[in-house]
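Scroll down for the structure; my scribbles are underneath it.
A protein chain is absent from this complex, but the other protein chains hold their places.
Let's look at chain A:
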Amino acid sequence: MVGKNCFAIASDRRLGVQLQTIATDFQKIYKIHEKLFIGLSGLATDAQTLYQRLVFRHKLYELREERDMKPETFASLVSALLYEKRFGPYFCQPVIAGLGDEDKPFICTMDSIGAKELAKDFVVAGTASESLYGACESMFKPDMEPEELFETISQALLSSVDRDCLSGWGGHVYVVTPTEVTERILKGRMD
């Protein structure tokens, strides 16, 4: 979700195989560089492989260009990587969030073959995406301060995740402003 000169990215913490829960502290949001985060939903193995590939490409980019990648460039990179596997895709939907030039927040999501969907307010992905669309649509306000943004995104996440059997076990929220990154673990229903 986008706020005033800041953004927040949140995920649930469950890792499961169909209806069986394997882990309740699974990390789904990864840091690419200090102001760029990517959340990967879907098949866990594809999420981890994709993350490793992206970190590899980003490190090469950093060595060549001697600077961090801009979020828009990174989104194009992810889109290209996913579209390359158009006919045998990764079972993974990324959500990318970062602070671009002049700390302007940038968010985007993609389907599993790399169709970018830029938005100015919020983007969602995952098994509970339909509930998330509804919750975010009603709770979102433009230009929220970091504290209010955190509250809104947490409420939207927890209320949607409560209505989805395959997500849950708390939440993990990162709120990023130009000066600091706040990582919070939320207490949710453990079912």
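The rule is short, and it goes like this: a residue touches a chain if its C-beta (ideal position, glycine included) is under 8 Å from a C-beta of that chain, and two chains touch if they have at least 3 such contacts; residues count from 1.
We take it that contacts and distances are computed from a predicted model.
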item	value
Complex member absent from the view - protein name from UniProt, among "F-box protein At1g11810", "Translation initiation factor eIF2B subunit epsilon", "Proteasome subunit beta" or "Probable cytosolic iron-sulfur protein assembly protein CIAO1"	"Proteasome subunit beta"
Chain not shown: contacting residue from A:69, A:107 or A:186	A:186
Hidden partner interface residues of chain A, rising order	18, 34-35, 42-43, 53, 56-57, 79, 82-93, 110-117, 119, 129-130, 133, 138-139, 141, 150-152, 154-155, 158, 170, 178-187
